[in-house]
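Of the protein chains in this complex, all but one are displayed in their positions.
Labels A, B, C, D, E, F and G are assigned to the chains in the order they are written; within every chain, residues are numbered from 1.
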Amino acid sequence: MTEKVILVGYGGQGMMLFGRLLAQAAMLDGKQVTFFPSYGTEVRGGTACYHLIVSTEEIYSPVVEEADTLIAMNQPAYLKSRDYLRPNSLLLLNSSMVRREDNYNGIEVYEIPATEIANELGNVVASNMVMMGAYNYIKKLISIPLFLNCLKQTLRGKKAALYEINKLALERGEEYLKNAYLLKAPTI
Amino acid sequence: MTEKVILVGYGGQGMMLFGRLLAQAAMLDGKQVTFFPSYGTEVRGGTACYHLIVSTEEIYSPVVEEADTLIAMNQPAYLKSRDYLRPNSLLLLNSSMVRREDNYNGIEVYEIPATEIANELGNVVASNMVMMGAYNYIKKLISIPLFLNCLKQTLRGKKAALYEINKLALERGEEYLKNAYLLKAPTI
Amino acid sequence: MSNKHLMTGNEAAAEAAIQAGCRYYYGYPITPQNELMNHMAMRMPQVGGTFIQAESEIAAIYMAYGSAAAGARVMTSSSSPGISLKQEGISYLAGSELPCVIVNVQRGGPGLGDISPSQADYFQAVKGGGHGDYHTLVLAPSSVQELADLVYDAFDLADRYRNPVMVLGDAQLGQMVEPVEFSRPPRTYFPKKKWAITGAEGRPRNIIKSFYPVKGELEEFNLYLQRKYQKIEEKEVRYEEINTYYSEIALVAYGTCARICKEVIRKASPLGYRIGLLRPISLWPFPKEALRNLSERVKAFLVIEMSAGQMVEDVRLSVLGRCPVHFYGRTGGGVPSSKAVLEKVLEIIPTVSAGPLEMAEMGLPPKVD
Amino acid sequence: MSNKHLMTGNEAAAEAAIQAGCRYYYGYPITPQNELMNHMAMRMPQVGGTFIQAESEIAAIYMAYGSAAAGARVMTSSSSPGISLKQEGISYLAGSELPCVIVNVQRGGPGLGDISPSQADYFQAVKGGGHGDYHTLVLAPSSVQELADLVYDAFDLADRYRNPVMVLGDAQLGQMVEPVEFSRPPRTYFPKKKWAITGAEGRPRNIIKSFYPVKGELEEFNLYLQRKYQKIEEKEVRYEEINTYYSEIALVAYGTCARICKEVIRKASPLGYRIGLLRPISLWPFPKEALRNLSERVKAFLVIEMSAGQMVEDVRLSVLGRCPVHFYGRTGGGVPSSKAVLEKVLEIIPTVSAGPLEMAEMGLPPKVD
Amino acid sequence: MEVLYSPPETLIRTSTHYCPGCGHGIVQRLIAEIIDEWGIRGKTIGLAPVGCAVLAYNYLDIDMSEAAHGRPPAVATGIKRVHPDKLVFSYQGDGDLAAIGLAETIHAANRGENITVIFTNNAVYGMTNGQMAPTTLLGQRTLTSPEGRSSSAHGYPLRICELLATVEGSSYLERVSITSPENINKAKEAIKKGFKTQMEKRGFSLIEILCPCPVYWRMGAVESMRFIDEEMTRTYPLGVFKDWEKIAT
Amino acid sequence: MEVLYSPPETLIRTSTHYCPGCGHGIVQRLIAEIIDEWGIRGKTIGLAPVGCAVLAYNYLDIDMSEAAHGRPPAVATGIKRVHPDKLVFSYQGDGDLAAIGLAETIHAANRGENITVIFTNNAVYGMTNGQMAPTTLLGQRTLTSPEGRSSSAHGYPLRICELLATVEGSSYLERVSITSPENINKAKEAIKKGFKTQMEKRGFSLIEILCPCPVYWRMGAVESMRFIDEEMTRTYPLGVFKDWEKIAT
Amino acid sequence: MVVVKINKNLCKGCELCVPFCPHSSIEMSRSLNDYGLHTAYFKKGYPCNGCRDCAIMCPEAAIEIFHVQ
Partner (left out) sequence: MVVVKINKNLCKGCELCVPFCPHSSIEMSRSLNDYGLHTAYFKKGYPCNGCRDCAIMCPEAAIEIFHVQ
């Protein structure tokens, strides 16, 4: 099993945390992982793009050239990263900020209004967890309790208060997908 | 004609000026010249060694490996530079500060108490001109008036006063040699 | 499993240094190595060590010079522009024979450039970006785990040879998050450094210097250095060879590029292509012998770099025309894709049978795609 | 005859710069280049130019950066340790495409070393001592007259290619006194620099920078630079060839060493030995083609350097095994004697007939006598 | 329709790369306003630093150059000597000016170099994600002073205006803030005075501007302004530290 | 036979490389005297600069290191952090300390680095044959100020003690001269005070010593001493500029 | 009448303009702009004396103020 994910968004949209937590959970689950910011921001703002690979085999190139999954949080990031898609890719769009541009023959696309959902929960940044909830519901890459444990470890001290809202966001993402797309069983 | 000269002394003994003036005069005389401090002194004190080549042909290596003439102003410098000598070299020693160490088969040696002579004239540093006088009397490399002209050009402003004493030193060097060694005609 | 930590390469490098007994770190912020420095800021006080955010890269390397002269294990780190500023200091360290570990997390140049990954400081690291005839040992990891391991080793090498050691990473390695295990015991015992300046109590005094003003002394010292370097070249070559035995084409790549090459090999294998990889781990000393030997077996080399062509020169110098040496590089922050490398391999394969000494590209400036 | 001046190389370099229209000089004292700076201190006020003794080598190179960006002809100079300090600045100049002339009067290294002549900064100058994939043109004179001529040319080259140009001398060349003639007319007319920052009156504004933060832009810029460098490699190679046509052995040497090699040829000729010399004048671009061609004619090369073996790598890269490349070097301030070089030649001669591809020394670390 | 306020033309209309509430935006706007008011767009040359303001040339529509980290005073010197009649200013952060570039700053001042330095002091390295700067306040937490800056471990906040005031070559030194419309106007006047100092060839001028970096201060923008007023000015009192007009000549 | 004066044992008996009348010889002898008097030869680590005193380790029989030009404060920092209980001093010239090394000097002072700097101010670059230093006096002729230093062309003489006094981390700053036996004794006391400052872990100390460089001042040695008394001290007044013992703690 | 225009896509939502309006006429919106930020807006019908303070405070030069007859 190898899952190659591209995460794209603005600097502040929490994709770094998303990827790191996912990697952490996968590692604890005994998998090989590698995660990196392919394009950081010495200049603030701008698009950030993260490559995540989870595998049961040794990971050679840490660079994702063709994504099994692309998760895009905003329009410019989405446009810049469409080339990562190939037939059978999974595409998750934060539909609050992304307008789908194509019909994508052979690509599974889900649109989740993650920013809106997070905004409703009172914290725009939690949009990352909304996407995570949706993503994992489809791919079942890791177990949610393990993930939540990692989240708890990360949100310590002053940030502990954020745990609940993030957890909620995760659930909302999952829920949204279930309801909007009537998904039942994991696809992998 | 090629004349390769090694000039050695302490930093303050004026060998730089000696060499530069000689080079200047030779250049004005239409000769090829090159002159350089083979070992300068980032650290003050210590021995300075200058290489001078005067030639009617193009000068390739500016490095004197075997000296036609070695002029040594003090003992340590003399000891360090004896290896430049070869059969037929000319060796001029400032006998005020150098004790001759060898009989030098095949090498022409002259001992001139240059520092003493200069000291008598009231300026120790003029020992370089004493040596110059002696040297040129033997080798007749350049014309003295031309040399004196170069000297005058160099000793301008505040230093103009030094001209006379230097000129005198030059003459004394020549004279000393003539008298002490009863030299008459130029050897070249 | 439980002693695996998920860390950026930068953090792993910092932690490995601490495990190796490094208690003195001096640095100056620069992306993409900041996590290294930040980790040191947090950890050094915990282990009773010294962390100073110096006023500049130059101050940092000379603080390191001081601690090295004083006999301690010491590290500094930066990224390309900052490493350029350290060149005088590196030459001084080499000239004073001081052990010191320097990490360069390379980014795109020249000038301010960018913060994307690069291998364009190879020449600077390997040929000497500073003045004079000196060498630093240069180690090039290709994973976070190996980065940690090589930093650990770097301290031993530095002490063994009284020489600066550079660990040459890149933005990708530095910022990449991978599991890392610190399996070796933290170093607590170190060989005595009799030459160090510690106060001359009860012994003749020691002097640390690189100044040799007496004629001949500097040359003598340089000849001694050259002998030392020769010994290092004999003993400290490190490389990894994969699949080369049966291959007609050998890839040569280090660091991040080497991992991409492994991906290429994996992709090419089901297609029936026999491709090997020689991955230099020590860039200086360079695995010349291994390449030379390999050049008797393979039909062509393909060097992959994130530069306009730097290590390829050392490959050519090792191979010396025995078979063609091709090059594929990305510069200015570009990272070669396994796909592009594979294409390049497929391009070369038909030429391989044409005869070993036809080297169309050689002597020409490297082609950068 | 009367327009011949007896000058040190350092003074000649300074005066040539003024003749070439350089009116901005920034430097910091260091032996053995002090005469250059002192000459500038005296002359610049006379010609209405600017001389600043900067607070450091780094400040000096960045003042030069400023004046270059402002469109002026500008120069800085130093010697080895000071040039190491300028490496970041040189990379910035290359990355911002700024014309600037840099003189390195090399001294013995590494570290503080000594002030005796050296050619051990060859790698630094030619491979790039700074970070990133860049090149400076590097010109290597071998007499005071040529030093003056090349400094003059350096300004034109710098402007033509918007690139820093280094003139690489050594302590001997810098401090040697020889006659020099400034035969070319003082430059007063200069091509307009539309890209320079001069105040944007009546035109769109100009920006001087080397920062390319948008993904892909830095690579694009680097590819453009590589194309420029390729053009320079095609057009600006300079070298001198002597006696090579009839020779079995060709010496390869630049700068001071080349003059010693000429002496060797002179000495060898009455003994009946046919020795040639290829003297690279531009070290980058390197006369690869000329060496390659020569490698078809001669039986062996002997490279002479005042280093532990640096340019020899470029010779080997050019010759690529077509015939043996021998090396004789002196490091740490030693200057090869014509006698020792001749001995080395006599040593090689018997091996020449043994067959062109036996290269005992190759691949091994250079032997330094 | 009368325009009561519209951004100066010299300010290029584009979304900046600054974080919300960052002081750099205000300062750059002030510079653009002065250039417009004085009509000197074609006569002004600016220097962008290595720091968060590295892209200043994306916002100011004038001839500009980049300068390596810490070296703007040297680069400005090189430019000014070529164009003595142009207005040359450098824009620098506290890491740039007070750490790596301190020697260049002091020596440019001491030479009486006729340039103007706009010095944005935000007590932190913004661009590299919030390390300690030489100007970081005692007690302030940063990435590299995780327990807060302490004088024994990290030294004292460096007061640049006070330091430069002892250097004879400096001509105009003022510290301002941008915490309110009034203070922003004062800051603008100070920059004008700096420019005037240069235009009248009076020598080196430097305007230190206390600037918020809400992100690495871990505060909101409004709170950051209050922090400057209440905390930062205690270490860095506002005022004129040197004024050639007040010194008998 | 009673010894009234003999050179300290820590001073290695050899002909120095200094020019006749050079101040470096006196200062190094004072350091050696203190080391002998206090019996701290085995506890002292010195730094030789790049400058005329580059070979200081040939004269002082203690553990010593070289430091690159301008970097002694950084190197001293690195040493002191490893050996906090040793006495670490750097010996620096004015080119070294006030030009290329100014940032290192100020930052070491500001960190309150517990080291002692012996700063020999001879108003010129001795080792490189007499160029202008940051401390060169107005009007003084040097190789690079051939018409004499002018403030407009070359900036002002930099007063290091005054500059460092504004830096909070500095603890002891004094300027002395060596123009007479009395002044030499005072200089010795000042160095002792600097060492004491360090031994009591009070932080950064610097002793500026006005030193003659007869060669590049183009004067005799005796005249040089008079020049210091009559001219140089006008720009560089002697005295204590900071003293932790005089500041309430 | 004074018209205060706040450019929604230049505004970064820093809120600096809000407290400096003497009439408390500016407020942050609950909705998001293209960048996912809550931006400032002039509260319809609220007074404005044209003092410019909001514009002076704005780091993004996102505010323009006009006097319309």
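Here is the rule we go by: a residue touches a chain if its C-beta (ideal position, glycine included) is under 8 Å from a C-beta of that chain, and two chains touch if they have at least 3 such contacts.
Quantities reported herein were computed from a predicted structural model and do not represent experimental measurements.
Of the chains displayed, those contacted by the omitted chain across the entire assembly are B, F. When the omitted chain is restored, the residue from B:74, B:136 or B:166 that touches it is B:74.
In the full complex, subunit B contacts the hidden chain through residues 10, 13, 74-75, 96-97, 115, 119, 124, 127. Residues of subunit F in contact with the chain left out of this view: 1-7, 11, 13, 15-16, 18-26, 29, 180-181, 184-185, 214, 220-222, 225.
One rule holds for everything that comes next: only the chains that are shown with their structure count from here on.
In this structure, the chain pairs D-F and C-F differ in their number of contacting C-beta pairs, and the larger number is found at C-F.
One inter-chain figure worth recording: subunit E and subunit F are separated by 35 Å, centre to centre, where each centre is the mean of the chain's CA atoms. Here the spacing of subunit D and subunit G, counted between their Cα centres, is 60 Å. Among all residues of subunit E, those that touch two or more other chains are 15-16, 18-19, 54-55, 66, 68, 99-100, 102-103, 107, 111, 127-128, 134, 154.
Multi-chain contact residues of subunit B, defined as those touching 2 or more other chains: 39, 42-43, 46.
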